[in-house]
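Taking it in order: structure first as structure tokens, then the write-up.
Shown here: the complex without one of its protein chains, the others still in place.
And then chain A:
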Amino acid sequence: MNTATHFSETIMAPSTDSNVKGENSQVSYKKDINTKTDRVLQNKKHANDIFDVTEYLQSEKDKEVIFATNACSKIFCQLFYRGDLYTWDTPISDKLQCVIYVHYFHIFQETSLCALMKFVAAEGKHPLQNLDLSEHYNFPRELLRTLVEHLLSENEDMSLLISRFQEFLEMDDVRYYVMSSVRDNIYRVMGRNKKAVIPVYQNNVFALLSTINVPSSEASKMKNFLVKQECKFEHKRAFEQMWLVFLKFKLPSNMYKKILVILHESIMPQMSDPTLLIDFLSAAYDIGGAISLLSLNGLFILIHKHNLDYPDFYKKLYSLLDPSIFHVKYRARFFHLVNIFLSSTHLPAYLVAAFVKRFARLSLTAPPTSLLILLPFICNLIRRHPSCRVLIHRPSTPCDDPYVMKEEDPAQSHALESSLWEIKTLQKHYHPDVAKAAMKINDPLTEQEDDISELLELSTFELMERELKAERKTIPLEFDTATELLKSSREVLGVHFSLE
């Protein structure tokens, strides 16, 4: 297309024919939209130009869409303020939402989202219908509902847009209505899908839910409104219901992990009745593996603060212990909790002994970082429960290890009749610190417990750094001087591999 001639054309006949707008150049569409916007705002007569402007929304050019979106928001906000709008023009809002749908680029979604929220605000201030005064508030719930529906897409990942939406959630009324509409939405969508797992949708929901924070003291600080209102919301209740509905349905396993990680910090404290989570938590605890480990935290809070009685808690905890606990990401959290669970001195000796023995057996496969937690931990347990001292001190004749590793029930494991030979093995561990920690069982343990809290987050590299930074006066060298790469007195590598 020859731009020069085209340019002259547009100047000669500016914006007369809206049907050729698709061929307009940059300047012309701006001008076109601007003039039309002005005309609409100046006089009601030109109201039909609105349709021309909205046509642009479906344009294929990015800039036009953005420009048109802004223009639309300007027009409608003005109209709202003047009170010229009597019935909500649904097609237009639909078109704007189309924008959210159609365009993948973040920036369009963002501008249209902002435009929509402006509409929400404008409509809230200038309601379309004169509602009866008996109702305290008027909030464009319908509009917000559609917005939420689009945000919680079943097909696309909307996390970026949701994070943008977060700023609107600062406002108490928006948050409240979002929460209620989310609840309805989940019901509807999950009902439609017959309770099957929809990962994308659930991800979106989770992204939205995790951004919602209910202020702690409810009545005092409710001052942040999008639309001026004088009413009280039952935020906590709405929050609780929303989450419960979400958690009621089956979730993908990584979603479980995500939820459980934030559960005790950001969900439970904001609920009015956290005990309602018991179903979810016990279900999670039964799943096994890392999810069980994570659900311990929530369970602990329920048991500790909400008087929950969980039968066979220790038995289940015992069965959770397998070699993988040393390698999962949540190792520190797990040991922290296990330490708390086993801190009571009222636990029966057989139980503690079973735990100790199991930990010891597992330690045979653990990496040094875990061993550095585990060994002081075992020592602490024995200190707390002096009746378990027989594990490290029992003068008697040699015998087989009576401990039954495969037994699920700690009571049947015969741990108290066993002895911690595994720790004896670890005294030969290659890492000096581990070996030293294991040496402690050679002597009667001291009264003072070791503090393991600072060891929990220890990584292998930190351990390495510790070793590297230590100042040494002399550096011993190998006694035999090497002559070749694969020729030393204790060659193993050279037996299996050779230099190419």
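By our rule, a contact is a pair of C-beta atoms (placed from the backbone, for glycine too) under 8 Å apart; a residue touches a chain by one contact, two chains touch by 3 or more; residues count from 1.
One rule holds in what follows: contacts and distances are computed from a predicted model.
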Choices "Integrator complex subunit 11", "Nucleolar protein 14-like", "Ribosomal RNA-processing protein 43" or "WD repeat-containing protein 75" - which one is the UniProt name of the chain not shown = "Nucleolar protein 14-like"
On chain A, residues whose C-beta touches the chain left out of the figure = 322-324, 327, 361, 364-368, 391-401, 419-426, 428-432, 435, 441-444, 459-461, 463-465, 467-468, 470, 472, 474-479, 481-486, 488, 490-493, 495-497, 499-500
